[in-house]
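The other protein chains are all here in position, but one chain of the complex has been omitted.
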Amino acid sequence: MSIRTRNWLLLAPAGTLFLALLIVPLTVVLVFSFGERAPAGGVVPAFTLEQYANLPARWTAFKNTLTLAPIGTLAALLIAYPLAYFLAVRADPKWKTILLVLVIVPFWTSILIRSYAWIFLLGGRGLPALLEWIGIDGVRLINTPFAVLVGIIYGYLPLMVFPIYVSLDRLDKRLLEASSDLGAPPWRTFLQVTLPLSVPGIATGCMLVFILLMGEFLIPAMLGGGKVFFVGNALVDLFLQSRNWAYGSAVAVALVVIMLITVTIYMRLLNRLGARRDDVAIM
Amino acid sequence: MTKVTDYISKQKFMEELNRFRKGSITRRHFLNVTGLGAATAVMGAALPGLLARPAFAAGDIGDRVILATWPNYHDPASFQAFTEATGAHVQMNVFGSNEEMLAKLQAGGSGWDVFVPTNYTITTYVGEDLIEPLDTSMLPNYDPAAYDPRFSDAGSVDGKLYAVPKNWGTTGFVVNNNHTGGHKMTSWKEFWDMTMDSFSGRAMVHDYQLTTIGNALKYFGYSFNSIDEKELAEAEKLLIAAKPHLFAISSDYQPSIRNGDAWMSMAWTGDGKQLNTDMPEIEYVLGVEGGEIWSDYYAVPKGAPHRDAAYALINFLLDPQVNAKEVLAHGYPTADAHTNKLLPESLLNDPILYPAQELLTALEFGAAVTLTDPNRAELMARFKSA
Partner (left out) sequence: MRFYALSVYLFLYIPIGVIALFSFNAGRNASQLQGLSTKWYGVALSNPFVMDALKTSLTVALTAAFLATAFGTMAAVALQGIHGPVRKAFDLLIYVAVMIPGIVIGIATLIGLVTVFDQLNPLLATIWPGGATPPKLQMGMGSLIAAHTMFLMALVIIIVRARLAGMDRALTEASSDLYATPFGTFRQVTLPLIFPAVLAGFLLSFTFSFDDFIIAFFVAGSETTLPVYVFSSIRRGVTPEINAIGTMVLAVSLILLFAAQILLRRGARPTR
């Protein structure tokens, strides 16, 4: 068996799967997006740009997604970075592994159940009741964008901590010592040595969280009370309530295109910043 | 129940079963006497055909049945009794709207055996070839003559029976009177005005277009079913103005009302009754302008994976004894005269279940076109994403 045949055989299952479950479904979505809504729901084949012309009707959903996704990513980064730094640089090596595992453990319960816990914590009998007890009245948390943000940070924090930790852990501690031996104040060491070296981890973490947030449906549905509306929620409504497959397909295509553009620009920028592409790859 | 020879006679079993049905003995007693609880399987094998109705014979309908229904709409004890009588467990999937059920069935492979469509959806299901005509020979408990035709008519399409009535009810709203300052709410106009005023951040509307838009149309006195573009535009304006003041858009409002986060919500009869029973300060109000009256049905989707169990479950739930217990548990009225005979007088006079005639006459049944109108669907989407 030649190497060539061998390679073809090795690639066959992957190729078949990609064809049947990626190319074909995406093509169907693309074809449907040019179709028309059937009266009772579903799709009538056609060639019309009507669905795309109608996209501005979901502008708010796109706007919300494109606002909350970067904010959520940034918030998760800001909270995760100091923790990752602590774990990689400051923590007692004896405790390091266990502390790291403790970051992932919450990830092992379903995100549904974890979000459900937040419904209670942010609801009238949770935090607001506690605040009332110390004299702050009338705070409303559940079913607000803030609740959704908390849910998002909570849900995706480990995904941010992990890659940053990995890149900081790889960092040679002697570099830090050298920097301070040379009389650099800690903030300069951080800005000029630590931070640049952790860029790959930051890049990976941000991309992971950003991708997940762009398609988020569950957290806004559970913690936003149906009032905080993402593209994901618009899609679920279009397919599961109004049964408008044609328009739903157009929204899906638009989301995919926006994602591909954003992520590609993001990767280009990083490449320019000098991060190695391999590091940006997932994990 | 340690010895297998512990069977009771067929006659004795039937007596016990009837006593259980009548409610004169507890379930535990029934199970102890008959030994059902410990050895359903043994019974199935040893006493075939014991029960009077063929669909009830244990062991031949499979071990499960999947039911798609609405929140807070059943007495869990009935399902336990069904499982004990037939060996089939009931899995309940809960939905928020008819639209969602229709979408699931249209996409194929819902896997449901029984579901609970509302009157205005049935012609669509039949048109889309999604439900099967019912085989009444498998539903001996269904007595068409016993039903008020207002609430059973929609089950037949072109003379064929596709669905049998479950319960009927109204769509009004619940309000927590602890927060109204003694004011008595009576109308949809007040519902929306209060939402945007003193109840800001405390009111909920349903997460589907039919009632949310319908009751916004009622603010202006238009028909609940209107698909007139000008009227819908007015309703949209109201909805969008009210949106920032809403606590949530959700059809599952009981938890929020119960824990005090929300003070007012669009609600169905039974939820109103359940909430009022547990918390007397919660009142169920029908708007004087009108609103929705509806009737829910049991239907079997085409290709139901456990068809026999589906019929057995429907038949079981239609049994007046069982049905009466259901009504007592969930607080939705039934149109079945046999069941009503078994219900206490107080319930039959309950103003939540049976509103005054002048309130009832203002109500409208939802129309099929209201469900499928694309403009209403888009309006709802604009409201949610606003």
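In order of appearance the chains are A and B, and numbering begins at 1 in each one.
Note that in this section contacts are C-beta pairs under 8 Å (C-beta built on N, C-alpha and C of every residue); 3 or more make two chains touch, one makes a residue touch a chain.
Since the structure is predicted, the reported quantities are computational estimates derived from the model, not experimental observations.
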{"item": "In the full complex, displayed partners of the excluded chain", "value": "A, B"}
{"item": "Selected from A:F34, A:F62 or A:W118 as touching the chain missing from the view", "value": "A:W118"}
{"item": "Candidates B:A107, B:M196 or B:A386 - the one touching the absent chain", "value": "B:A107"}
{"item": "Chain not shown, touching residues in chain A", "value": "1, 3, 6-8, 10-11, 13-15, 17-18, 20-29, 32, 79, 82-83, 86-87, 90-91, 99, 101-103, 105-114, 116-118, 120-121, 123, 125, 154, 157, 211-212, 214-215, 217-218, 222, 232, 235-236, 239, 245, 248-249, 252, 255-256, 259-260, 263, 278, 281-283"}
{"item": "Where the missing chain touches chain B, by residue", "value": "63-64, 66, 71-72, 89, 91-96, 107-112, 252, 254-255, 259, 305"}
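As a working rule, only the chains that are shown with their structure count from here on.
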{"item": "Chain centre separation in whole Å, for chain B relative to chain A (CA means)", "value": "38"}
{"item": "Touch list for chain B against partner chain A, complex", "value": "97, 99-100, 102-104, 106-107, 124, 127-128, 201, 207-209, 243, 246-250, 256, 259-261, 372, 374, 377-378, 380-382, 384-386"}
{"item": "List of chain A residues in touch with chain B within their complex", "value": "37, 39-42, 57-58, 60-61, 64, 123-125, 140, 142-143, 225-227, 229, 233-234, 237-244"}
